[in-house]
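Here the structure comes first, spelled out in structure tokens, and everything after it is commentary.
All protein chains but one are shown at their positions in the complex.
Chain nomenclature is as follows: A, B and C, assigned in order of appearance, with residue numbering initiated at 1 for each chain independently.
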Amino acid sequence: MEELKKAVYEANMDLPRYGLVTFTWGNVSGIDRESGLFVIKPSGVEYDQLTPEDMVVMDLDGNKIEGSYRPSSDTATHLELYRAFPKIGGIVHTHSSYATSWAQAGRGIPCYGTTHADYMYGEIPCVRCLTPEEIAEAYEQNTGRLIVEEFVRMEKDPMAVPAVLCKNHGPFTWGKDAREAVHNAVVLEEVAKMACRTESINPQVKPAPQELQDKHYYRKHGANAYYGQEKH
Amino acid sequence: MEELKKAVYEANMDLPRYGLVTFTWGNVSGIDRESGLFVIKPSGVEYDQLTPEDMVVMDLDGNKIEGSYRPSSDTATHLELYRAFPKIGGIVHTHSSYATSWAQAGRGIPCYGTTHADYMYGEIPCVRCLTPEEIAEAYEQNTGRLIVEEFVRMEKDPMAVPAVLCKNHGPFTWGKDAREAVHNAVVLEEVAKMACRTESINPQVKPAPQELQDKHYYRKHGANAYYGQEKH
Amino acid sequence: MEELKKAVYEANMDLPRYGLVTFTWGNVSGIDRESGLFVIKPSGVEYDQLTPEDMVVMDLDGNKIEGSYRPSSDTATHLELYRAFPKIGGIVHTHSSYATSWAQAGRGIPCYGTTHADYMYGEIPCVRCLTPEEIAEAYEQNTGRLIVEEFVRMEKDPMAVPAVLCKNHGPFTWGKDAREAVHNAVVLEEVAKMACRTESINPQVKPAPQELQDKHYYRKHGANAYYGQEKH
Partner (left out) sequence: MEELKKAVYEANMDLPRYGLVTFTWGNVSGIDRESGLFVIKPSGVEYDQLTPEDMVVMDLDGNKIEGSYRPSSDTATHLELYRAFPKIGGIVHTHSSYATSWAQAGRGIPCYGTTHADYMYGEIPCVRCLTPEEIAEAYEQNTGRLIVEEFVRMEKDPMAVPAVLCKNHGPFTWGKDAREAVHNAVVLEEVAKMACRTESINPQVKPAPQELQDKHYYRKHGANAYYGQEKH
């Protein structure tokens, strides 16, 4: 658990390093699937005052197990995603500028090229706003539930599409651990930036051909991947 | 008063740190409500030569109480805001790039998402240009008067909307002290940047639903706020 | 002359510091009006290898007086401007990104606000491309002549409008010395950036009212200026 707290702390500190957060506008969590406990950033604590000891430990029923601070206000969203997506080990929420602009615009990000296809298979979806009832009842939890419902409805594999935009809010990304979730948050921001510029350069642009998307995605993922070095 | 001068000095130095000013294009002030004195940056002094001792002390009648320099040329605007908005303790003026671009465009910034709603309730207004008579008579003072008049007319609470754009000029922000006013200047610039990109991505975009704006604003403000840590 | 070489060297080194140049895409000169000699950056020398001794000294007939390097390839343009504008003491040429984009777009930069009006009076003009004959005959010299002709034709005072765009090429700025010319190059880039964003936010935007332009320009310039500290 101490190791996980350290890893989640490091992943949180990567957010300002990569320019993904202003002030406290972001949080990272990571889960230990054996014990069913996850570690998350405390709410509203400045990054330059954060220490590994400040991380909050939670169980999947939403009980705080350890930590002197309140957990991130988005904890209930993380929890729903961990419950529904059993292969993910880390989650990131930011208000990174371009990804949030797509979320505010209420549009999913089309796959315009191989930078996108290398990491995320197909369009990155933008889910609707919650209804007034959903907001009033349990805002953060219902945000997580909506993401899960939409991935089921769209038949999207969360490991192949490790990112989502929440309309008028911002992005969540995930991965096999907290570090990979941050990596995907960086990729998402780059992809969101280039998609915005791509449409400015050519307003009639179409998504990349499916066979090119497949080629790049499977060059990096699955049994026939040949990008990078062999893992030992 | 020495403490306030130091705090206002630090808040001024945060403007270049956050990338909000070029050269001397900005100023911060802070007020001590008990004595009715406020401290403000001297006019046209470079940030890298500024010291806490250079800060100018003024009273609310516009008399210089202490300081070897002339106060900021925008002092009369600060003064009007302190007089009319009794809860504010600090004011910032910058020419930060995106907020100034909205001011030049003559448009208020619609609330497109939760980043905005977390800090500022509803549209950030853009007030009209002064008339030739208002400019000739008392430019800086009339700028402050116009802001106050417009907030009254629009029934906006200056603590809920701690920012304004002056058409063809630039933004003012405020807060409970100089530090919070700078914080709001950073928020405004981020919000202005994302609103510009949001409209580029979706020219038909509408503001965020009112219930989402309410949810996020009241998650951080008022009696039922639950963001961050409890204050002791 | 050694002092001028040092000042021009420092002004040249400010270009990469302010992010105005990539590689060697820029040059600064400064003139000593008494001797009629001016100092300019050598052509194509990397900024990180530049020393004050590398500066080239020229007279106003275009003769090299001192220096082991060739002067900037734009020297003949500088020379024409020094000859025609007797009050200027320094000149800068860059390919700074936004100013160059306006030059490539073939448009002058309208005065959309006070950031612009504080330094430059009215629209920053964009002069036409040279004709094939003008290019073939004496490209750099004719560039300078065209700028001068256009300022005369438009009845613009070069001290009130210390910047120009050359169509499909880039900006020149000037000032009372090399340092002020660099200052104006920074202002121009900021103004060009904000004007581009302003038009994106409001495609129907109009220039700032004339009385506001006058107010801000004369707040900083002329007998009734009151911005900054009194000069002793």
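Note that contacts are C-beta pairs under 8 Å (C-beta built on N, C-alpha and C of every residue); 3 or more make two chains touch, one makes a residue touch a chain.
For clarity, every value in this text was computed on a predicted model and none was experimentally measured.
What are the shown chains that the left-out chain touches?
A, C
Touching the left-out chain: which of C:13, C:196 or C:225?
Considering all chains, including the one not shown, the answer is C:196.
Using the document's definition of touch, tell me which of C:13, C:45, C:60 or C:159 contacts the absent chain.
Considering the complete complex, C:45 is the one touching the chain left out.
From the list C:25, C:47 or C:227, pick the residue that touches the absent chain.
Here the residue in touch with the unshown chain is C:25.
Looking beyond the chains shown, say which of C:47, C:69 or C:227 touches the absent one.
Of the candidates C:47, C:69 or C:227, C:69 is in touch with the missing chain.
Determine which one of C:6, C:83 or C:107 touches the chain that has been left out.
Only one listed residue reaches the unshown chain, and that is C:107.
In the full complex, which residues of chain C touch the absent chain?
Residues in contact with the chain left out: 22-25, 42-45, 69-70, 73, 95, 97-98, 100-107, 129-130, 132, 135-136, 139, 168-170, 196, 199-200.
List the residues of chain A that touch the chain left out of this view.
Given the touch definition above, chain A has residues 112-115, 183, 186-187, 190, 193-195, 197-202, 205, 208-209, 211-212, 215, 219, 226-230 touching the missing chain.
Here is the rule we use: only the chains that are shown with their structure count from here on.
What kind of graph do the touching chains make: line, ring, star, complete, other?
line
For chain A and chain B, let me know how many angstrom lie between their CA-based centres, rounded off.
Whole-Å distance between the two chain centres: 33.
Using Cα averages as centroids, what's the distance between chain A and chain C in whole Å?
Chain centres of chain A and chain C, defined by C-alpha means, are spaced 47 Å apart.
Multi-chain contacts in chain C: which residues touch at least two other chains?
Within chain C, no residue contacts more than one other chain.
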